[in-house]
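One structure is given below, represented as structure tokens, and several questions about it will come after.
Here the complex is missing a single protein chain, while all its other protein chains stay put.
In order of appearance the chains are A and B, and numbering begins at 1 in each one.
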Amino acid sequence: MTHSVRESVLSPQAIAEGLTALRERSPLVQCLTNIVVANFTANALLATGASPAMVDNAAEAEPFASVADAVLVNLGTPYPVTVGAMAGALRGAASGGTPWVLDPVAAGALQWRTSIAQALLDQHAPAIIRGNASEIIAIAGQGKGGRGVESVDTVDGAVDVAAELARDRGTVVAVSGEVDHITDGDRLVRVGNGHPWLTQVTGAGCALGALMAAFTAVIPDPLVAAATATATFTVAAERAAEQSAGPGSFAVSLIDELAALSSEDLAAAVRLS
Amino acid sequence: MTHSVRESVLSPQAIAEGLTALRERSPLVQCLTNIVVANFTANALLATGASPAMVDNAAEAEPFASVADAVLVNLGTPYPVTVGAMAGALRGAASGGTPWVLDPVAAGALQWRTSIAQALLDQHAPAIIRGNASEIIAIAGQGKGGRGVESVDTVDGAVDVAAELARDRGTVVAVSGEVDHITDGDRLVRVGNGHPWLTQVTGAGCALGALMAAFTAVIPDPLVAAATATATFTVAAERAAEQSAGPGSFAVSLIDELAALSSEDLAAAVRLS
Partner (left out) sequence: MTHSVRESVLSPQAIAEGLTALRERSPLVQCLTNIVVANFTANALLATGASPAMVDNAAEAEPFASVADAVLVNLGTPYPVTVGAMAGALRGAASGGTPWVLDPVAAGALQWRTSIAQALLDQHAPAIIRGNASEIIAIAGQGKGGRGVESVDTVDGAVDVAAELARDRGTVVAVSGEVDHITDGDRLVRVGNGHPWLTQVTGAGCALGALMAAFTAVIPDPLVAAATATATFTVAAERAAEQSAGPGSFAVSLIDELAALSSEDLAAAVRLS
């Protein structure tokens, strides 16, 4: 099967405008995420210019999602009580017209969360699904599964699957990898920035998913929102790596660089194709 | 309504003695807090000189609170199981005479936790309630609520409400802001230290609430305990900011400076009014 998608003509200027808009509006991002990355995710949102709110209980998730600017659902450490909150958040998002992002961590490798992800997708279509290649393939129902959060399928092999998933679900699919691929089934954007240390910091991908949610609140086109989040995060990562001694100091510096990154520097550094 | 409170005459020397006492006695602080900030809170307590114990399950919270030196209840990510543990901790605190601190994160913005906070206050009076202006107004039952943890009311406007709340509940109320205001309804202390990056680090306020709990264990007057915690935390923040490149390195340096701060340097730097 050949790609039926068009190569995107997204400009660095459009990416820069998205970051400027995020900082002007400081969107409130409700995160239902996991116990491993909640702190790093909140700090990444704050540094970039958004307002995180970790509202993940069943009593508050629904009403809050109806007034929040965006919602992130991340399946890193699901429990029955938080899964109930996720379903509630989607009801609230649906009633409030709030865009939401699904990050199906370790889908395919683990059966329960794979079925949760499918049920959430069936309940209410997200603006964006973000994952590595094996997670995206699993969500599309074609994977053999991996053993955890490490991707075992190549990004290139996942792009056709991602495009078909995007068309089937009426969503944008973002496949993280050495080059990130983002598609709505019709268009394809590649972001070539990043650094290998991103794979050595737990929650880097999870924080990227949260940034995607934040950008959906200020950029109407989810494809552009996902690309802007990816560009912002990976360009900041490149700048952070230049001054870090290892993955520990890199994670700290990444927060600094998300805060320091100007829209102009972002436009100059992003590698779109 | 005019302020009926007296401006406090708290001295830098009293603040310094409080920090010295904390390090001599290393109080055991039981924290029932949220998944976002548990790590940062524990490290802030350890760095300052206290001993954290994150005991937040229903089976252990009550007996532990009766022997701990202080208890923190933070409503950042409440769940039914942890709310049950909070009620148990207050029973233990009451039976053991253990002081406790309430941090009603996002009260007003979210209904369930606002009612939890009220129920906890009705169960057993805390030594200190710590929040931003909108949270304090919500707890006092006068707020219209915000949308999350970001304060939407001014500190100045909240001081009258805080003083009345303090008198009603027989507690100390600490209102965080550019200048922190601490009152028991009769006296008022202002602490003018701090740095804007404190608002860009998730859990900075939560860690301050934990430090307030720690100081209640070594300072009999909760007003002085709250002021000493605030002074220690915000002076350390000023010193951390001087050597940080952004909010990521600032959060790391804040832990270093909490550990390095001497009682003498604290007394010299604190701005009380």
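The definition used in the following text is that a contact is a pair of C-beta atoms (placed from the backbone, for glycine too) under 8 Å apart; a residue touches a chain by one contact, two chains touch by 3 or more.
All values reported here derive from a predicted model rather than from experimental measurement.
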{"item": "Residue among B:47, B:159 or B:214 that touches the chain left out of view", "value": "B:47"}
{"item": "Hidden partner chain, touching residue among A:14, A:36, A:67 or A:94", "value": "A:36"}
{"item": "Option from A:11, A:95, A:154 or A:200 whose C-beta touches the chain left out", "value": "A:200"}
{"item": "Selected from B:11, B:39, B:95 or B:154 as touching the chain missing from the view", "value": "B:39"}
{"item": "Absent-chain interface as seen on subunit B, which is shown", "value": "28, 35, 38-39, 42-43, 46-47, 51-57, 59-60, 63-64, 67-68, 81-82, 251-257, 259-260"}
{"item": "Touching residues on subunit A - with respect to the absent chain", "value": "34-37, 39-40, 76-81, 106, 109-113, 147-150, 200-203, 244-249, 251-252"}
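By definition in this document, only the chains that are shown with their structure count from here on.
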{"item": "Intercentroid distance (Cα basis), subunit B paired with subunit A, Å", "value": "33"}
